[in-house]
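First the structure, then my questions, so here it is.
The chains shown are only part of the set, and none of them has been moved.
In order of appearance the chains are A and B, and numbering begins at 1 in each one.
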Amino acid sequence: MIQIFLFDEEKNCHKDLTLDQIRISLPNPDHLLWVNLANATPQETQYVLGDLFNFHPLTIEDCLSVGYQPPKIDDFGSYLFLIVHALHPDHRLDTLETFELNLYLGENFVVTCYAEESMPPVERVIQRLARDQRVYLNGSDFLCHAIIDALVDDYMPLVDQLDDELDDLEDAVLQKPHPITLQRILSIKHSLMTLRRILSPQREIINRLTRDEFPMVDKQSQIYFRDIYDHLVRIQDLTETLRDIATSALDIYLNSTSLRLNEVMKALTIVSTIFLPLSFVAGVYGMNFHFMPELTHPWGYPLVWVVFALIAGGMVLFFKKRGWF
Amino acid sequence: MIQIFLFDEEKNCHKDLTLDQIRISLPNPDHLLWVNLANATPQETQYVLGDLFNFHPLTIEDCLSVGYQPPKIDDFGSYLFLIVHALHPDHRLDTLETFELNLYLGENFVVTCYAEESMPPVERVIQRLARDQRVYLNGSDFLCHAIIDALVDDYMPLVDQLDDELDDLEDAVLQKPHPITLQRILSIKHSLMTLRRILSPQREIINRLTRDEFPMVDKQSQIYFRDIYDHLVRIQDLTETLRDIATSALDIYLNSTSLRLNEVMKALTIVSTIFLPLSFVAGVYGMNFHFMPELTHPWGYPLVWVVFALIAGGMVLFFKKRGWF
């Protein structure tokens, strides 16, 4: 699907334009043009990006390619090409997935392009166009800011979900550790590392946009990109904290395996060290020697029970003293 | 609550001013103005920061937002915007919490803003105003230094508390390790990492204030900010040392789990290897074979006890030689 938004000299918003009207508006520096290629066919994508906008073929290749591509920013003089990553709207915590948003930023145009059916941050900005003029009044750089800001705003709820999941796992690890708990902790840790790997280059991209580098990003917008930069720093900080918590949970889990072994072995040791001597004594008086004076003694049997009690009691006292109960 | 302090040309301190008197003093370069927004309503905050001081809306958003924000410094030309972190007055060692102080520094004004009921470092500086003229005689940069210095001075007692707690934990780990000890060590380690994550950007902020960068910070104040920088370096150093101690305590704890298992297993092995052979011998002479010459021999029973003693004594000697006692 291709959506075209044109904001003319009087800041009126035109929606249902044909592709060829792009040719007319593009050379007009007072027009602002936003073309959104949402799950468009390769032919459409090639026509818009290649024939209408004349973007570099390598960037079109990037837009059309599937498979993971790290975030980046490329400077082609008259336009910038950005790859940033949005969170999958129904991402799973244990195998975090993100999808790419390709974005071109020129003096008077923004082109967004993605392969997915739905890209929530872009859709939210489209809805905002109707009720908030500021999105397009300040030019293409501010429109680009609005899109990336919406995209980054989705990260925080994810971090909160990961935090909640880790709280659960911390409890699980202390109450009833189970191999599944281990797997969940490792999955969360893995997702946190995936997140971290995406955050780091995006932070660098936004940092470059806040410095005095690109003619299409003015001083005013730089301050707004700095705000996104702050958000990314904050999310990175929280991600690091969560990684620490996950590592602690892992340590407690691994130690609990040893502790339970200790507990099991203590039970075995206590029972064995009490009953092996007792059984030996019983075995002695089960021997069939003809001459065993204890056997004929009338107090023999009761005294053996006294011996049993002394042995068992002595062992219990010994274990108590060692703190094994 | 909004508190306004005005120091006029004659260095007199005026306290109970109305908000509108800010408009009059602000353009006067010989006046020094300190506005403290302590847990003010969003409307008050918006009015003072936005309408009176004309600060950038993104900084006002930062002041109003809740949730963790990393320390930072933003340069808006005529004023600086800082976020620094004070310690919660009754913070817990195991889940360290900090709260934000937002601070604007201009040529002749300081604005502080925080969401909490009470911010001890700011309150201490307010009390100092009455008895120590130096706080405001040297301009807005020195006033700003006094506030951040008070805030950083709270860190040292925390490090001392963490040190004491770790001393306790080191003893606990050597005497009677318990899963709770593990959790406490991991909590302390976690708090140390939180602390470290806050110290690092604050050190960078103060470092920027000590370099020749900002027109509102003069050479003299730079030396004083360098003193705060030294404090932060010292606290970071001590934090690293504490992290080493925590890691050592963890190593000893984890090893103690294995050592106790060894001890338990030794007890089991000693008892089993002594009594299993003894019981076997007793079992042999409990057999009911018709032809068993030993049984009828008058020395049979006493000799079996000699055998018992030899086996048990031999085992004990063997374990002694192996150093198992």
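Heads up, the rule we're going with is that a contact is a pair of C-beta atoms (placed from the backbone, for glycine too) under 8 Å apart; a residue touches a chain by one contact, two chains touch by 3 or more.
Because the structure is a prediction, the values reported are computed rather than measured.
**Q** Whole-complex copy count for this homo-oligomer, where the file places 2 chains?
**A** Whole-complex copy count, per this file: 5.
Keep in mind that, in the parts below, only the chains that are shown with their structure count from here on.
**Q** Which angle of rotation, from 0 to 180°, maps the CA atoms of subunit A onto the equivalent atoms of subunit B, to the nearest 5?
**A** Best-fit rotation on C-alpha atoms: 70 degrees.
**Q** Cα centroid separation between subunit A and subunit B, in whole Å?
**A** 25
**Q** Contact residues on subunit B for subunit A in the complex?
**A** Answer in residue numbers: 56, 58, 61-62, 68-70, 72, 74, 76, 176, 179, 182-183, 186, 189-190, 193-194, 197, 250, 254, 257-258, 260-261, 264-265, 267-268, 271-272, 275-276, 278-279, 282-283, 285-288, 292, 294-296, 298, 300-301, 304.
**Q** In the complex of these two chains, what residues of subunit A are touching subunit B?
**A** 174, 223-224, 226-227, 230, 233-234, 237-238, 240-241, 244-245, 248, 251-252, 255-256, 258-259, 261-262, 265-266, 268-269, 272-273, 276-277, 279-280, 283-284, 286-292, 323-324
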